[in-house]
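Removed from the display is one protein chain of the complex; every other protein chain stays in position.
Chain lettering (A, B and C) follows the sequence in which the chains are written, and residue indices restart at 1 in each chain.
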Amino acid sequence: MLAVGLSHYLVLSALLFSLGVVCMATKRNAIGILIGVELVLNSANVNLIAFSKFQTGLVDGQVFAVFVILLAAAEAALAIAIFMNFYNNLQTVDVDRGDVLRG
Amino acid sequence: MDSVAAEQGRSLKDHMDDLAFYIFAAISVASAFGVVVSQNIVRTALFLLGTLGGVAGLYFLLDANLIAVIQLIVYAGGTLILIVFGIMLTSKSPWAEFKPPKSQIVLAAFVGLLMFIGITSLTLSGEVNWAARATKTPLATSPKVAEAGEALLTTYLVPFEVDLTAIGAAYLAKTEK
Amino acid sequence: MADVILESQPDINADLSSDQIQQQDLQTEEMLVNMGPQHPATHGVLRVVLRTDGEMVLEAVPHIGYLHRCAEKIGETVAPYQYIPYTDRMDYLAGMNNNLAFAQAVEKLTGLESEITERTKLIRIVFAELNRIASHLVSFGTYGLDLGAFTPFLYAFREREYILDLFESACGARLTYSYITVGGVTDDLPERFVDITREFLDYFEPKVHEYNLLLSHNHIFIKRTANVGVITAQEALDYGLSGPVLRGSGVNFDLRKQPGSGYEEFDFNVPVGQGEKGTVGDCWDRYIVRVSEMLESVKIIRQALDKLDGTEGQETLHKKGKTLKLPADEIYYEIENPRGQLGFFVRGNGSAIPDRVKARGPSFCNLCVTEKVCEDVLLGDVAAIIGSIDVVMGEVDR
Partner (left out) sequence: MASITLPWVQRDTEKLSNYREKAIRLLAFIALAHIPIILGAWFLLDPLSTKPADLQDSKVLLVPPLCLGSIGGMLLFAGAAFAIYAYELIGRVLSAPWVAFIIFIGAIFGIVIGVWLHAEILMTVQRDWMPAKETSVIPFVGIEYDHTVQSIYQNNLEGKSVDFPLIGAISIDTPILAYLMFPLQFPLVRDLVAVGGIIGFISLIPGFGIWWERKVAGRIQSRMGPMRAGGWHGWAQSAADGIKLAFKEDYVPPGGDGVLFRLAPYITFIPPICAFIALPFATAWVFRDLDVALIFILAMLGIEVMGVILAGWASNNKWSVYGAMREACQMVSYEIPMGMALLIPVMTAGSLSLTGIAEAQSGGFWTWFVFVNPWCFLAFFLYYVASLASCKRAPFDLPESESELVAGFLTEYSGFRWSMFFFGEYVAMYVVCGLAAILFLGGWMSPFPASSAEWFIAQANIENGMLQTLVKSLLAANPIWFILKATFLFFVQLWIRWTLPRIRIDQVLYACVQVLLPATMVVLLGNTLWILGVSENGLNLGWLIAIDGIINKILAAAGVLTLVGIVGIAAYGYRNNKKLVGWLAVDQLPGK
């Protein structure tokens, strides 16, 4: 079995990132797009932690990952609030319907 | 030659860790793939749970216990529930499916593939050869929880406070509506 | 995108004013939920259709008729003496009271009333009041069950068992007694009945205070019932409510206190809702009225038992009851059932079989207030309100 090193984590992270981007691009449900964003954030976190483990050995990577997770939670709360308003106005969360510039 | 020597120096535990990496990586990638492919939004959220769990397992492997449990408690226990709430509140029927056109899917897949190849080639063999610069084996000393907590409250106190403020702002923005 | 067509694409220029949007945090959908006919909190086969918005119940419409057995129509084909068992099956928790109401109605119609002995009247009162206790025990227990307290239910049934044992000793049946019948009671009291009943009352009276400690004055219970499902006195009168539901709203009206009820010589109080924990006429008031009535019934039974001692040897069943010819006349007579006023309308035509039998059931009349009370309450309150109205579906559907 191949010994796992930093490159493995980087490839995994790239894979998650690409899948997240594809998810954002293909989903038309607003919440699906939010889920894609979460995937991308996760891939970034994997990178941070892997670098912290393999390259610096310092705590910085973990601290940044904490920030990312906390901000992701705040962002999800905001996004859901926006989607609620979107849904209130348009009765759907299909983002392609959101091309009207009025509340 | 080097790798052979490294192989010989590895204990059973290291092999088990490698196996665990592949298992967790498979779980997270397969779930992420499910997130992309699934048309049912509730199942998408469920697949996201799989990805989050797999990635949390990877954090455990990387000795980042604090991040792993924060991932589980904040992401899987909080954000994901919020997302499911959002799904339940915004979909008239649970099977609300909005299918994008085929051309979009193909385009997105192509862009995604391109992106993956680009990032991978960049990180592995490009100008910025991160992997080559990194230590071959994980560093023996990995930061403990106490260190992370101390860093959060000393070196990174200001960003931490700002982060909390952002959450507070999100809350305030919600209540003003 | 042209290839995506939503079935119900709303018009974005629809008449949804911005005020409305700002008022509502989120547009929610109303949902129709069927509570029953098979639902643990509806005490039988009541079906309540709830129009809900999340946990709020905007409207609750009771639907009945799942237990209809033509009880009134059967009354037009059998003699009054034969009809007594059918009355048992109406309000199956208070069979004795149902028997009593119909028997007294027929006796009043035929003039047999004057020939009923004193002992018979006392026995009837003892059994009616014992059955009131049994019925209120079930009501008390299931009300706890509706609010999630399982234990009072089993305590109540433990006590009810003793009463049922007493009934069994007198008539052999534990649910459908047919004991009080036209012309008296089917049998005289068994041996030691009076002593055992006294024993039971001595045992039972302190238990009520225990129940008050366990349930009535429990903080959570009060939070769940006080100020919930308020029926004002005027509303109660308007809806024609009766029994504990009426008295819980603060109206002091009990048929037993009316002249001609047979209770003139007994000393007892009529518990009335005081709004002790909340508003007058809330669920807690209706509940506590029932609990207090059990104690009043104990008082009545004690007095009746004392009087029974002096009436040994009197006839308890008049022979005429079985071969009664109903005059071509009509009568409406009602008594105080555990759930309210139970009235029977009987019209004879000179033969043994009545022309028309009609019952005025308290559960049926009390149930109609559900729709009024269950407006804008929480889902959990619906169970509390229906439980506090205490309907028996056997009598609602008849």
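To be clear about the criterion, contacts are C-beta pairs under 8 Å (C-beta built on N, C-alpha and C of every residue); 3 or more make two chains touch, one makes a residue touch a chain.
These numbers come from a predicted model, not from an experiment.
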| item | value |
| --- | --- |
| Displayed partners of the chain not shown (whole complex) | B, C |
| Sole residue of C:Tyr81, C:Phe127, C:Phe140 or C:Tyr162 that reaches the chain not shown, by the stated touch rule | C:Tyr162 |
| Sole residue of B:Val29, B:Leu80, B:Ala108 or B:Ala151 that reaches the chain not shown, by the stated touch rule | B:Leu80 |
| Listed residues C:Arg192, C:His209, C:Lys325 or C:Lys372, member touching the removed chain | C:Arg192 |
| Where the missing chain touches chain B, by residue | 12-13, 16, 40, 42-43, 46, 49, 65-66, 68-70, 72-73, 76-78, 80-81, 84-85, 88, 94, 144-146 |
| In chain C, positions touching the absent partner | 31, 33, 39-41, 54-55, 144-151, 154-155, 158, 162, 165-166, 168-170, 190, 192-193, 196-197, 199-200, 203, 207, 214-215, 218, 220-221, 223-224, 378-383 |
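What we mean here is this: only the chains that are shown with their structure count from here on.
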| item | value |
| --- | --- |
| Cα-centroid distance, chain A relative to chain B, in whole angstrom | 8 |
| Separation of mean Cα positions, chain C and chain B [Å, integer] | 62 |
| Multi-chain contact sites of chain B, meaning residues that touch two or more partners | 89, 92, 98-100, 177 |
| Contacts with 2+ other chains: residues of chain A | 28, 84, 87, 91, 94, 96 |
| Footprint of chain A on chain B - complex, ascending | 3, 6-7, 10, 14-15, 17-19, 21-22, 25, 28-29, 32-33, 35-36, 41, 44-45, 48, 51-52, 55, 58-59, 62-64, 66-67, 70-71, 74-75, 78-79, 82-83, 85-87, 89-92, 96, 98-100, 104-105, 107-109, 111-113, 115-116, 119-120, 123-124, 130-131, 133-139, 141-143, 147-148, 151-152, 155-156, 159-160, 163-164, 166-167, 169-171, 173-174, 177 |
| Residue ranges of chain A touching chain B (in the complex, touch as defined) | 1-12, 14-23, 25-32, 34-36, 38-39, 42, 45-46, 49-55, 57-63, 65-67, 69-78, 80-81, 83-85, 87, 91, 93-94, 96 |
